[in-house]
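The complex is shown incomplete by one protein chain, all other protein chains being positioned as in the whole.
Residue numbering begins at 1 within each chain, and the chains themselves are lettered A, B and C in the order written.
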Amino acid sequence: MKRLGKWGLLPLFAAIALLSGCGEPFLSTLQPAGEVAQRQFDLMVLSTSIMVGVIVVVAIIFIIVMIRFRRKSENEIPKQVEGSHTLEIIWTVIPILLLLVLAVPTVSATFQLADVSPAEEKNDEGKTDALVVNVRANLYWWEFEYPNEEILTSQDLVVPTDEKVYFNLIASDVKHSFWIPAIGGKLDTNTDNVNKFWLEFDGEKADEVGNIFYGKCAELCGPSHALMDFKVKALPRAEFDQWVASMQAVKEPVQAETAEAQAGQEIFNNSCIGCHAVTPANTTPEQARMGPNLTDFGNRTLVAGILEHNEGNIKTWLKDPESIKPGNKMTGKYNLSDEEIDAVTEYLMGLKVQE
Amino acid sequence: MSTNAQKKGFGAVLWDYLTTVDHKKIAILYLIAGGIFFILGGLEAMIIRIQLAIPDNNFVSAGFYNEVLTMHGTTMIFLAAMPLLFAFMNAVVPLQIGARDVAFPFLNSLGFWLFFFGGVFLNLSWFLGGAPDAGWTSYASLSLASEGHGIDFYSLGLQISGFGTLIAGINFLVTIINMRAPGMTYMRMPLFTWTTFVASALILFAFPALTVGIFFLTFDRLFGSNFFDPTMGGNTVIWEHLFWIFGHPEVYILILPAFGIFSDIISTFSRKRLFGYSSMVFATVLIGFLGFMVWAHHMFTTGLGPIANAIFAVATMAIAVPTGIKIFNWLFTMWGGSIKFTTPMLYAVAFVPSFVMGGVTGVMLAAAPADYQYHDSYFVVAHFHYVIIGGVVLSLLAATHFYWPKMFGTMLNEFLGKITFWLFLIGFHLTFFIQHFLGLMGMPRRIFTFLPNQGLEIGNLVSSIGAFFMAVATIILLINIVITSVKNVKVGNDPWGDGRTLEWAIASPPPYYNFKQLPLVRGLDPYWIEKMEGKKEMTPAEPLGDIHMPNGSFIPFMISLGLFIAAFGAMYRLDYGWGLPVLIIGLVITFGSMFVRSIKDDHGYHIHKEELMDDDDNKGVKA
Amino acid sequence: MHAEEKMTHETWPASPEKATLEAKNKFLGFWFFLGGETVLFASLFATYLALKDKVPTADHVLAKDLFEMPLVFLMTMILLTSSLTSVYAMYHMKNFNFKKMQLWLGITVLLGLSFLGLEIYEFNHYVHEFHHTFSSSAFGSAFYTLVGFHGAHVAFGLCWIVSLMIRNAKRGLSLYNAPKFYTASLYWHYIDVVWVFIFTVVYLMGMVG
Partner (left out) sequence: MANQQSTSGNPRVDLEYRRKKNVEEMRYQVITFALMIFLTLIAFAAVGFGDVSNWFTIPFILLLAVVQVIFQLYYFMHMSHKGHEAPQLFLYSGALVGFLTVLAFMTIIWW
């Protein structure tokens, strides 16, 4: 009967694990850090509790059946019961009621989470009052454009906390899916059309995780699908405004200071600038933005979305990107010696819009 | 042709199976082929779990991993689960309704060979430049971008085997409507027959959508069309819709027969008629019907908009009601019964709570806004493995033990059977229960590796350990099969002693013409009714007479072979000069064989009364 | 009643297409197949409607510029008439009049061939006059696939009927081949059913824009 005990306890474990919350706070949907994730979490808890109720009922009947109705003698012939209308009506009606309880909040949340009207209302300048971010997903990297602020950045999404941020999502090559588990559910980035939704980043929760949340690609998109991560810097509004201002201040590529960095800049201008911009203006057409924008590269939290941000890792990445992200589009596009890579690294580390 | 099994050479046996149109032999073919693909799919699953056992693992490369995960899903759904179900449908359903054979014996064989060649074609991709790597869903933007011929193997292979499935579906529908024995009314059909019927109807309406979708994919990749190319006006969401219009009913095509198998097993080993038979039938039909209204719940995050999402969310929840009815009916069939825990019954008993777990997460997934979190995460992986392993695979293992004596005339070893069961069940829960939490903790599905320090290590390790239990269980099952076949201890009509339905009233294995005289069915569970009245066999409904039998044919093999060859031609047409001629040769073989079939009269042959009576004398004692 | 039996006017049953178990199975199975075909064509129609006039550049031809009413009208009339002639054939089949059945089937085939000829002319016209090809746009792909699938059905139906006619030319009617003729005629009607929707949804709705 040990087996029965285990099954009986499973839902209990499930409930405990759910309620206590688990996983890492910067990644887990069970530790919601924003209004959207919170609403979704509430819905999860509601549905889980209803379902645990169902499981308990089934488990009780199941255990009784297993204990009481084992065959005692080979000759016993039980009564051939046809059925029971009362019972059958009961277990038809009760589930319907339970589902209604679940359906109402489901439908209401579906509509509220899809409400992006503030991102459509243009003010006199032809811009929106709400913060809008255009997300463009590419094979294994993300681009974030701020149309109102007229800047763009890559890989590290920077957002203000405690206000609704509206996202327009599209993919430039194959379909991806934009997901920041701790902040809210995902939405696909289609190749055909723009998808829209909003998220909200909780200031306190952001504080607890050092202002960094993890984002992921949730739709199979090729060999390095697993590595198509991005980071979210959720900053208080004032700090966010500062960051925007310092980004906007970069009109020309920043000149490198040290000798090696200057050499690196030259190499960069010869080999890399075709794909990677180092100015944040969003004026270049999309087709020409073939690689991540590197304006604020020095402040990135991770290299290629997955490696710790240090010179060693940048060099490894530049030397052989294929070994880190199989199938990426940078492999084989340039040919640099070790010294040149050192110089470029030096240059890149200096690309910071803020100290 | 003689009825007595004679010692035949290997060549003769092989030829016999290549040309057979006998539903029992085709069942064995499906069982063998499906079993081999099941093991292949299992190996692929093991590669996945080994790769994911620890973070940053490099057991396999990223590209190869995507091929493995794609082939695991595709193989398990199309080449293992469905054919194995067809194996038991073929073996059992005609017997359950007291039919001589299926309605279209020739098409039955054609269906098998199409499936077989499609499956072989798909798996040859491993040796010919790489397997498909866009997931079993093969979403259009990725599958168009995928290099090499992997996706072409997918589309052409599935197209061929899909035709086979469609044919099998129509065949079962007609068999069940037209070939029932006297007295076998619709409301006396065993649940496995009913679920086969509904699943076949689902096949009939679901597979054409896949056929069309796959045609588009093939045309886009090989013939220059633009269905899914947004720059030319195309739209990738069309693929998603077509795929899921097929794909969701497909899930029910798999699970409904599993429900049927378990209904029969539970009622047999509880020695009770199925509780609420009519509501079980009603629930089956309702699930089949609703199965076509809910496909977009696989696309909640595609961006269909809140109206569509809300409608499909509520429709999806509705399916929980008939499913719930079934669960309680099973429980109350056992309630008051006399339960004997044979191996098949153990699977059936374990199925109930396992499937409830899969069912409740299904309802949770139906809540669209919450699904934005679950979708494409390991939560979904856990959910559908709970449904497909906890439902379909457990039913296949149960049916293997339950119907083995009927198919082969020998009993699988019960002790080994129970070991298989416990290892498999423990392994299954160990592997997949924790994956719910991995998903909620932010692990997307279809990732070839995960990074350390994101809280995902322990869960993945536990999951991988569980997978090994299931692998060991499968190996023990194989050992059991070998031992049983070598020992070859023959059993009688009703080896379990509790048989209720018609298939247990006939010898194990049944003679090639099935019932000598069609049985008279006097109620639900006809054999049980006769047994309760102290009779040993069914009352015949007709006098002993000549039996009309279909001729064997090699043409189904040739038709399928032609398509198999044509598929290579279609695929390599753009690369090599010989592609087009090969495509044409293949089609000529196929259509030529069809032509031969249609102009050559095939009236079958008759087994004469005298022969049948001789047969009686030879075999009468044994049963 | 066995399939091989030699039949006379007197023994010929009222529903020869369903007189034996094999025939009943064939009859039912074929109807189910048509049920599946309905979903197949619906998927093609749905795709066509979703991709109608979806073209990469503004200079690409659209549905309203493409279709011409007289040709479509002619094709429709031919196919509708062929439906009637195949009904005549089945009428004579039920009356055990093999010669007349063959005659009407022959007329059906001729009408089918002329339909197919017109369709080939039509496609050729679009390709050469309008550069509207299978590969030129998603609209083109969807159009040619939908109408082409129907055309392929017509072609297959013609081959089927012709081979039945030739194979049985010397043998006359029997309960073995009567269901074959019957299912072939069902198939032919079904092709007409699909065409009714094609001329309405593709051509007429295309012309109104």
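Keep in mind that, in the parts below, contacts are C-beta pairs under 8 Å (C-beta built on N, C-alpha and C of every residue); 3 or more make two chains touch, one makes a residue touch a chain.
Just so it is clear, the model here is predicted, and its values are computed rather than measured.
> For a quick check of understanding: of C:K94, C:H125 or C:R167, which residue touches the chain that isn't displayed?
C:K94
> Which listed residue (B:I167, B:M189 or B:I238) would be found touching the missing chain in the intact complex?
Within the whole complex, the residue contacting the unshown chain is B:I238.
> Residues of chain C in contact with the chain that isn't shown?
Residues of chain C in contact with the hidden chain: 1, 9-11, 13-15, 18-21, 28, 31-32, 34-39, 41-43, 45-47, 49-50, 69, 73, 76-77, 80, 83-84, 87-88, 91, 94-95, 186, 189-190, 192-193, 196-197, 199-201, 204-205, 207-209.
> Using the document's contact rule, name the residues of chain B that touch the chain not shown here.
173, 177, 201, 204-205, 209, 235, 237-238, 241, 245, 292-293, 296, 304-305, 308
One rule holds for everything that comes next: only the chains that are shown with their structure count from here on.
> Hop across touching chains from chain A and tell me the fewest hops that reach chain C.
Counted as steps through touching chains, the separation is 2.
> Taking every chain's C-alpha mean, which one sits closest to the mean of all protein C-alpha atoms?
B
> Between chain A and chain C, what is the separation of their C-alpha centroids in Å?
Spacing between the chain centres: roughly 52 Å.
> So, what's the distance in Å between the C-alpha centres of chain C and chain B?
Their C-alpha centroids are separated by 34 Å.
> If you average the CA atoms of chain A and of chain B, how far apart do the two points sit, in angstrom?
The separation of the two C-alpha centroids amounts to 36 Å.
> List, in ascending order, every residue of chain A touching at least 2 other chains.
Nothing qualifies.
> Note the residues in chain B that touch 2 or more other chains, in rising order.
235
> Taking the touch rule as given, give the residues of chain B at its contact with chain A in the complex, in rising order.
Interface residues on the chain B side: 61-63, 65-66, 133-135, 139, 141-142, 145, 230, 235-237, 270-273, 275-279, 301-303, 305-306, 309-310, 313-314, 317-318, 320-321, 324-325, 327-329, 331-332, 334-341, 349, 352-353, 356-357, 360-361, 363-364, 366-373, 375-377, 429, 433, 436-437, 440-442, 444-451, 453-456, 497, 532.
> Residues of chain C touching chain B in their complex?
These residues of chain C touch chain B: 3-4, 21, 24-25, 28-29, 32-33, 35-37, 39-40, 43-44, 47, 50-51, 54-56, 134-135, 137-142, 145, 160, 163-164, 167, 176, 180.
> For chain A, which residues are in contact with chain B within the complex?
Within the complex, chain A touches chain B at residues 7, 10, 14, 17-18, 22-24, 27-30, 37, 39-41, 43-44, 47-48, 50-51, 54-55, 58-59, 61-62, 64-66, 69-72, 74, 76-84, 87-88, 91-92, 95-96, 99, 102-103, 105-107, 109-111, 113-114, 171, 173-175, 177, 179, 181-182, 184-188, 190-193, 195-196, 214, 216-227, 229, 306, 326-327.
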